[in-house]
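Note that one protein chain of the assembly has been removed; the remaining protein chains are unaltered in position.
Let's look at chain A:
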Amino acid sequence: MTGAREDNLAEAVTKGHESAQSIPALLARNVARFGGYPAYREKEFGIWQSWTWSETSEEIRAMALGFLSLGVERGDHIAIIGRNRPAHYWAIVAAQMCGAIPVSLYQDAAADEMAYVMEHCGARFVIAGDQEQVDKILEIEDRIQDITHILYTDKRGMRKYDHARMNALADLKAEGRAGHQRYELELDRRIAELDYDSTCVMLYTSGTTGKPKGVVLSNRNIIATAKASSDFDHLGHNDEVLAYLPLAWVGDFIFSIGQAYWTGFTVNCPESPETMMTDLREIGPTYFFAPPRVFENQLTTVMIRMEDAGRLKKWLFDHYMEVARKVGPDILDGKPVSFGKRLSYALGNLFVYGPLKNTLGYSRIRVGYTAGEAIGPEIFSFYRSLGINLKQLYGQTEASVFITQQPDGEVRADTVGVPSPGVEVRIADNGEVYYRSPGTFVEYYKNAESTASTKDPEGWVATGDAGFFEPDTGHLRIIDRAKDVGKLADGRMFAPKYVENKLKFYPAILESVVFGAGRDRCTAFINIDLAAVGNWAERNNISYASYQELAGHPRVYEMIREHIEEVNESVAQDPMLSGCQIHRFLILHKELDADDGELTRTRKVRRNIIAEKFADLIGALYDGSSEIYTETEVTYEDGRKGAIKATLRIEDAKVVPVKPMAEAAE
């Protein structure tokens, strides 16, 4: 039996390494090349367990044989809902081996949202991480007729379930191993059928507007993108990543499958979501990706802990962080720095940066990326000044992530870099960014209309974002979502995201929503960051009993108003956007939440829904009233509904007078 398999492998290898045109083919290549090196690690029972590429291949094959024994057909959709675990990544590749199409779903999605996606793709098989996910599937099972079998990874609590159409994933593998003689030939035939144009994966967009759309990505998209981006950052098989971002997100797919299979690096899975920070430190990845939120949270934690540190430590920290701020980025960019400053930085590295990076788990980082949202310049330069090569990239699901990214040595907080290798970018007349690349998606599943409106016949895709290239550097700058960019009543430009991002750079502000399209002036909702403001309140002897009370506290209002006025000053500097200064604001009594539909699962603000839901509050922002009573419906984690009642205060913020453009024009 193993003889036959090794022959297959040998055959796949002799077919040529570089011409591997599917993930399963890359797997075979990796077995031949890096067979004994670790492919996956997962911390379980307190110990890092690891699987070499050879072992991984064996596991995946067993799983694929199991799928065949269940009757998986070519073109079937297999839904995968669970946290980052090797078994789930294996299931994705095993599905591909069978000619089926893996579809990853966000595991924190409510049953209803899940039902839509399952129904849309017609998934016949579901791989659920644990009992919680199985329960959700069972809950919606009567609405989706296509499901023939459910497989689960974690056996816990599953004993009492009706197993007529349900199995543990481990049992499936055993089944596959037992039936290998029957299915081996068929599996090899199906693997051989895969080529550059067969579907690699289908991922659903987060759906900032409307229903999520299924983005079909081919092997060409994924492999070409993985190759280009791995070359760009010189990734190799000795690199380590920590896989902790949602499986359903295209970024995780590119990093943990695309690039991992292309370069053969090791994917490490945390023990549980709560232990991510500890696991990060234990692994010390060399290649790391995180949304700005993660970096912000870490910085906040560091700062809060430094507030409580002893005087000597605090002095050391402040002194050397100052040194780092001045020379760190230059040293990282390879610019000339005097010997004295280098010496000072080296001492700082010994006393502060080294231990700090070690605590954060960033000691070994060679390349780090942040994307998804704008990152605060202070946060960005904090990490860079420590000597962490943190860069920005700009991308989307439809592009298999990469559109632009920052090359080493050309990193700035306010741009998103130059077009990635192989990607063409152009700016339309209305400012919208278009791109064309080998990673450009095939289509939206069962939605020819949207496909046509997004991707033109020549392959140019509209990003929906407005931006421009900086003339002197050639770097792309993104202003806002193109459809959100509007006009004030007097015709001045309105770009809410631009202002919101500036606001969100303050640690006290978690989210903000700016209104003003078609109005005479701008106003804003503010969401405070409970951790940061709570800590601030504690240090300033401000007592509070609830989020709501803290949010409505006069001193919190005062602080937020100061922030807004600073932002107004900075916005006023930009002649194009000076109309976006915030005249009035209120602090929301509840945190905006994806469960209430106010944010997407990737935590982007859904403007329309917020505008509809809080219409009364927006009305009050414009009618001049100083407070408003409101009731808001909230959804708890288990789906129950409740209501929050509150009286919110509305305050004015100072704006910087600018020459009104309308007058100037007249």
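The rule we apply is simple: a contact is a pair of C-beta atoms (placed from the backbone, for glycine too) under 8 Å apart; a residue touches a chain by one contact, two chains touch by 3 or more; residues count from 1.
Throughout what follows, contacts and distances are computed from a predicted model.
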item	value
Undepicted complex member, UniProt protein name, chosen from "Branched-chain amino acid ABC transporter ATP-binding protein", "Spermidine/putrescine transport system permease protein PotC", "Zinc protease" or "M42 family metallopeptidase"	"Branched-chain amino acid ABC transporter ATP-binding protein"
Touch with the omitted chain, as defined above, among A:272, A:358, A:473 or A:625	A:272
Those residues of chain A which, in the complete complex, touch the missing chain	44-47, 156-157, 159-160, 271-272, 274-275, 278
